[in-house]
Every structure is written in structure tokens, then in C-alpha cells.
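The complex is shown incomplete by one protein chain, all other protein chains being positioned as in the whole.
Each chain gets a letter, A, B and C, in the order it is written, and its residues are counted from 1.
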Amino acid sequence: MKNCQNIIERIYSDLKDIKDDGKVANYIPELGTISPNNFGAHITTAKKESFGIGDYDKKFSIQSISKILSLTLAYHLEGENLWKRVDVEPSGNAFNSLQQLDDDCGIPRNPFINAGAIVICDVLVTHLENPKDDFLKFCREIANNQTLEYCKKVAASERETGYRNFALCNFIKSFGNIKNDVEDVLDFYFHICALEMSCKELSEIFLYLTEDVKITYKEKEILNKNEAKRINAIMLTCGFYDEAGEFAFKVGLPGKSGVGGGIIAVQPNEYCIAVWSPKLNKKGNSYKGMLFLEEFTTATTSSIF
Amino acid sequence: MKNCQNIIERIYSDLKDIKDDGKVANYIPELGTISPNNFGAHITTAKKESFGIGDYDKKFSIQSISKILSLTLAYHLEGENLWKRVDVEPSGNAFNSLQQLDDDCGIPRNPFINAGAIVICDVLVTHLENPKDDFLKFCREIANNQTLEYCKKVAASERETGYRNFALCNFIKSFGNIKNDVEDVLDFYFHICALEMSCKELSEIFLYLTEDVKITYKEKEILNKNEAKRINAIMLTCGFYDEAGEFAFKVGLPGKSGVGGGIIAVQPNEYCIAVWSPKLNKKGNSYKGMLFLEEFTTATTSSIF
Amino acid sequence: MKNCQNIIERIYSDLKDIKDDGKVANYIPELGTISPNNFGAHITTAKKESFGIGDYDKKFSIQSISKILSLTLAYHLEGENLWKRVDVEPSGNAFNSLQQLDDDCGIPRNPFINAGAIVICDVLVTHLENPKDDFLKFCREIANNQTLEYCKKVAASERETGYRNFALCNFIKSFGNIKNDVEDVLDFYFHICALEMSCKELSEIFLYLTEDVKITYKEKEILNKNEAKRINAIMLTCGFYDEAGEFAFKVGLPGKSGVGGGIIAVQPNEYCIAVWSPKLNKKGNSYKGMLFLEEFTTATTSSIF
Partner (left out) sequence: MKNCQNIIERIYSDLKDIKDDGKVANYIPELGTISPNNFGAHITTAKKESFGIGDYDKKFSIQSISKILSLTLAYHLEGENLWKRVDVEPSGNAFNSLQQLDDDCGIPRNPFINAGAIVICDVLVTHLENPKDDFLKFCREIANNQTLEYCKKVAASERETGYRNFALCNFIKSFGNIKNDVEDVLDFYFHICALEMSCKELSEIFLYLTEDVKITYKEKEILNKNEAKRINAIMLTCGFYDEAGEFAFKVGLPGKSGVGGGIIAVQPNEYCIAVWSPKLNKKGNSYKGMLFLEEFTTATTSSIF
């Protein structure tokens, strides 16, 4: 990508010191201890070019971004049957809503709201012998990176305060759409949310969502072309809770945010980009991260629209 | 586009006689009189190639597809201020929901649900001297097609049974987000819904949403590149009511459906496609139309994801 | 009633000068012009004793209290069939909610929320030749009081700002549960809300809801004993919007409030009491009125529980 390093340097210096009204997430106490000044971004292209700026090499809690990885593995293992358990529609509600589950008989609207991600975890708990270990191995293999780890402290912190997720999981189980023990499913869920990666690592691990990059897991392609497109489509329509439309409107790429302040976005023909800045806007997405991506797709005219 | 004619001929013959459990919309009595057997499609490329099949040249009631046209004109006239009056988020609810307006203080979730389209009409009633005439002139000019007309019968039929739209418009006015008379706004709204076009005409009029095609209105470009991308983004996230995710997932193009059985979709770098088949699935989108587009983007590998 | 005059004098002087955080309703502009200092109460017993205090003889806009009168006449004319058009359940929502109508197919939860009262008006428009005149005659006859009048100014003021009621009425009509023209139904509705009475007149007109008092209309008993009990039951469960439980809990009588600051309550074996103080609490009920009634039933141990 031409001038990519120049572009991200300019955007980085534009945004580095702007007033940021966002707030670091503190509903998971352990996340509240992160310095709000962290700010970095990294691009990896389908052709393996690499561009980084700021704290691009520092690991952080990727939180909900990991929902793409768990969805990918579940889709790989379960195929199209997966969509009987979870829908692919934007929810029009906050990320942890219980409201719609009642009308929808326990079928979550999409795999990126908490309800849906918990159902995906249930699918994986059924498939995997040692869910936490096996999932970590999967991530390490597709990223070709043995340093990936869960942060046990964050997982424990989330478990201790995760009453709403316990509510969601029990509620879905009351409709029969959770097959395993609530404790097992959520223990797994809290761990995958506590996965730690740097922007650089994030922009590398999601290359399988760009065309022409083939990644295998246990010698089988993770997702075929059509499946990868579908994941991208769900990211576009559902990746940012009730700010999905805004992100499509301003950034114009499939993406997914986490309350740790990370955002990953995919240009299907060209590159993956990850940004990180811990302060979140009111909708729970990284304030500076959103701005960075908006400026980046404008500067590179790489929106999919 | 290579083989395009062959591809649409094959898809057309594949689908022509399949069992179609959909139903022709009859809540607007006049729409209920259309033969369910109509079936056609037409592609116009950014390079002005043209491919049609079946009833591609027959005019029908484009209904909600006209919401793209009214949004375009309102955006052209009002600029970014427009988004203070209407949001760009998927609603997660049916197309005629009143539920969310209450929580959102009368700001509709997006311009493609009825609530939002009515607010857009209000914006246009404020801007235009003779709303119905001026809007028709706008459509004729950008389509370069003087034959475009409203169907007065459909407009009258919709007006007579449009209590829910009267409810919506009064409800939004109670929040101050309708500035003109309810009667004037809805008279305009019912007319633009009653616009008639063929698949061929639809695939031509929306070319301004593909890159590199410049269309002017009163000698000014209708939308700049960024604005066109934004319309595409809203179509992708909100164009199919509560089936928007499914459409992105299966078809992978920005699009918009109407209860007349028409669907328009845009491949931003290449083409517009319009399909028409009056029987609607449970979510209110053309049953065969959805299938046609799914097969078409698969065969041409032209999903944006 | 023993000591009744002493009791109301004591309560009146207790409450007259307390801090009142309530606010005079101003969503109907004409109501906003009333002095917030008005404060009065009046009791009329089944044995025709009469006790008044403060501004008990001053007329004010009775607003939703008139919904008991319209319900009474509709029940008188329509009998048990009436309950096919409107339910008798507390709504658990604000008085002007549209939310539940959707789930309930246009059947309002009860006749005291706006939606239900509008359906009652529709029933009366069907039955009465000149709805506004005939209803006024009905009120005058059962009250034996020819001075009762609508306040035209308030009716006009409500009509001009009544978009939410237009929304409700059109919405219900979209389900087929309004049979007449929306304009006719609401013109009638706005007038009956604009009926003016004093506390004294209110405590007299509702005596038909106490046992052993027989009132006739056109020479027929308005309601039989069972029917009167049923109106009382609906008042108890639904008379105070989302504060019905609180009123039952603290006051313990069937009652009905209006945004003009009036409240009427009925002790079925003994008396009617009306209070008036224009400042409303957050739930839309008279702040001082609620306190007055609470102290009154405590002092007289006349709660029905």
C-alpha cells in the first residue's frame, strides 16, 4: 500500500493529543487499571506488508474481538447448521440485552452480541475436548504465534462480576439453546474474552478474512471464500453493537470492537487493520480508534462502498 | 461483465418455476391486484452495458425502493445536517415499528424504515415548492427518463388504509421532528411510494451509487463520492428491514427492497441490478428476488465482502 | 361521617404550605395558566352529607377524571360487549404508551389509559347522535346540575398539541378497533377532557359508584350494583397510570386522577371525595392530592382493605 506508513503517522499525530471524552471500561475491574494513554495501530496487508505506529506492539485484552475467532472455529466445525442456533441480524439493542431473546425463543440475533457469543461458546464446549486449551491452540496455529495467552486475572475479574452474563446464559438455557453446564460455558467465555494480543498480532491473525490468503487449521482450510465473506458480512452489520450503522457509514469496512479499546477492521481485498485506544465512547467503542479508522479509509479510499 | 447474459438466463430458468411460498402484499389493496407470476431482472453496468431477462421492461410499483431517491435528494439539499433528524442504525425491528421512537425521542433509527422515510419526506416538503412535481422532475432528470410517473391509484389506495403511517407521522410530530402538516407530508410520502418503474429503469436510475458515474441534478453533482458511499452503507445495514443481516450474509451487496416485489442492489465498482417478483417472504422481501441475487453474486463473485 | 369537617380542616392546614416539588402540567398550554396555589377538597356521603375545604367550589379542568363518565355511559349503552373492545388490566406503562397496543392487536389494556379512553369515545360516537351535546346532557342529568360545561379553550389547546393522541387513534384504527373518523373521535375526546367541575361537583356526580345510591339517566338506572363494582375495580387497578399500586397501597380506595390536578376517590359504602391541587408528581398525579387522600383514609380508617 502506497504511503501507508506516512498516512498512519499523520493520522496518529493528528489524533494523539485531541480531547478524548471517552472512558476506560471499568465494569470489569481489571480492565480499569489500563493506562488511557495507550494508542497504537497496525496494518498487515494480504501481501504481508506491515505498517505500525504508536503502541502497536503492546498486548492488551482483546475482549469481544475474540468473538470473531470463536465464531470462526464454531463455523469451521459445525458448518451451516450453526445458524440454527444463532441468527445473523443486527439487534438494534445494546450488547448485553435480554429483551429480544424472549421474542426470539432463545435464538440470539447474531454471534457478536453477548447472548450469541455465549451460544457459540456452548457449541465449542460440545465440540472441544479441552475447550480453553484447544481454543488457545487454534489461535496459536492460525496466527502462527505461540505467545498468545489468556490473562487469567482478567478472566477471573470478569467471572466475579459477570452476573449479567450468568443471567443471559441461564435465560438462553431456559429455552433449550444452551446444551452444556452454564458454569462450563461461561468459564470458557470469560477466558476467550481475556485473550491478549497486540495490534500487530490482531492485524495478522485476521488475514484469513481477506481474499487470497489461505490459512489452515489441522491441515484443513479454516474457512472457504464464501464462509469468510459471510463472517465479513456479519461483522459489517453487527460488529459494533448499536453503532454498527455509524461504523459502516463512516469507516465502511467490516470490523469488530472490544471494550478493551481495540478495534479490528478488514478490507477484504487488501488488508487487516487493528487500532487500540482504551477510552470508549458512549456506545462502548474506542473513541480514538473509530476516528483513526475513519480517517484511514478516507485517506486510502479503501471503504468497501 | 463476462457471461452476464448467460448467467441471468440460467438463474432465471432455475428459479422461474420453483415453489414460491411467498405472498403478494395486500395490505395496500391496489398492490394485491398484481399477477404473482411477474418475474424479471436487469443489470446496467457502470460502463453502460445492459442485460435483461423476463419481465425486465414492465413497470411496477417500486414502493420503498423510492426511499433511496428521496433520501438522495434530501441529502443533496440538506447535507450532513440531515443526520440530526434521522439516524443510520439498523432498527432490529419491523419496518413500521413505533416502539423505538419513544426511547429515541422521535429520531427514527434510519431513513429506510417508514418512520425515517416520513421524516425525509418532511425535509423535502420544507425544501421543495411543489413537492410531488419537483420530486418527479428530479427522478426524471437523474434517470434521463421523462416517462416516470406516480400511480395515482396506488397512492390513493395507500392513503385510504395508511392509518399506521398517520400514527407514525403524528407520533414523530409529537416529538417535534415533523415540521410540516401531517397531511402534506403523508400525501407526498404516499405518492413517492407509488412511483412506477421497470427493472431496466431501476438499474439505470441508481447508477449514481456506483463509483465513477457522475450524475447531475440542476447542473450540480447529486452526491459526491463520499456521500454515495454513505448511502450504500445505509442500504447495506438497513435496506431490508429485519432481514438486512441475511441479505448482507447471502447476497453481500447494498440493496433495498419494496413490498411491490422489487429489489435493487448496487455493486459499487461495477453495476446496478434490479429484480422483480411480487411474492414476498415473511419478512416482506421478494422471495424469488432474494434467491436471484444470491445466485447472481455467487456466480459473478461480486459480493463486496 | 363523624368529625369529617374537623379532619379535612386539619389535613388541609397540615398540607397547605408544605414544600411541593410537583409541577403544573404544561403540555396542554392552556392548563399551564392555572395558579399552582389552588387547593381544595370536598366529600359528599351516600347519605348526602357535604364537607368542603379550601377551593372546593372553584371549577377546574377535570381532564382524565372524565374518563369515568365516558366509560360509564359507554357501559350503560353497550353492556358487557364493551370489554371486547378494551381490556381491564393495569398497563404497567405510562398513560400514553403505544408499546403494548402492538402486542395486543389494538385492544387497549384498560379504559383509563389514553388508548382505551379513545376507544370508549369511538363507542360513544357510534351510539350518540350529537356526541358532544349528548354527553354533556348525560353529565348534567346524572349530576342534576345544568351548569356543567366544556372549556372550549382547553379543548382547542389540547387539539392543537395532541399529536400523540392522533398517533394513538390512527394506530388503533390500523387494527380496526376505531370505527369512526379519527377527527370525529378525537374532537369528542378533547372536549370531554375539557369538562370543568369543582371538587364539590365531582364528589356529587360520582355518588352513583357508592352502594345504595341510585341515579337514573333517561329514566333507567345508569349502572346496576355489579356494574358499579366493576367500574370501582378498574379504578382501583388502573386509575393512576403507573402509580395505581402506590395509590391502592397508601390510600386504599378506587380513584382516578387528571392532569388538571384533580383526584376523585370512592369509598363504595360511604362517600365520594374530590381533591384538587394543580402541581403533579413525576407520575402525573396531584402531589398534594395524593397526600391529602392518604391522610384522610388513615384518619377515617376508610380504606377498602
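As a convention for this text, contacts are C-beta pairs under 8 Å (C-beta built on N, C-alpha and C of every residue); 3 or more make two chains touch, one makes a residue touch a chain.
Quick caveat, the model's predicted, so the values are computed rather than measured.
Q: May I ask you to name the displayed chains that the omitted chain touches in the full complex?
A: A, C
Q: For the chain left off this view, which of A:Ala46, A:Leu77 or A:Val182 is in contact with it?
A: A:Val182
Q: With the full complex in mind, choose from C:Ser91, C:Asn114 or C:Ser277 the residue touching the hidden chain.
A: Selected residue, touching the omitted chain: C:Ser91.
Q: Which of these, C:Ile43, C:Leu101, C:Ala244 or C:Leu280, touches the one chain of the complex that we don't see?
A: Counting the whole complex, the residue in contact with the absent chain is C:Ala244.
Q: Pick out the residues on chain A that sit against the missing chain.
A: Residues 97-99, 102, 163-164, 166-171, 173-174, 182 of chain A touch the chain that is not shown.
Q: Spell out the interface residues on chain C facing the chain that's missing from view.
A: These residues of chain C touch the chain that is not shown: 87-93, 100, 109-110, 225-226, 228-230, 232-234, 236-238, 242-246, 248-249, 252, 254, 268, 298, 301, 303-305.
FYI, only the chains that are shown with their structure count from here on.
Q: What chains touch chain A and also chain B?
A: Touching chain A and chain B alike: no chains returned.
Q: Roughly how far is chain A from chain C, centre to centre by C-alpha average, rounded to an integer in Å?
A: Between these chains, centre-to-centre, one finds 55 Å.
Q: Rounded to the nearest whole Å, what is the centre-to-centre distance of chain B and chain C, using the mean of the C-alpha atoms as each centre?
A: So the centroids are 47 Å from each other.
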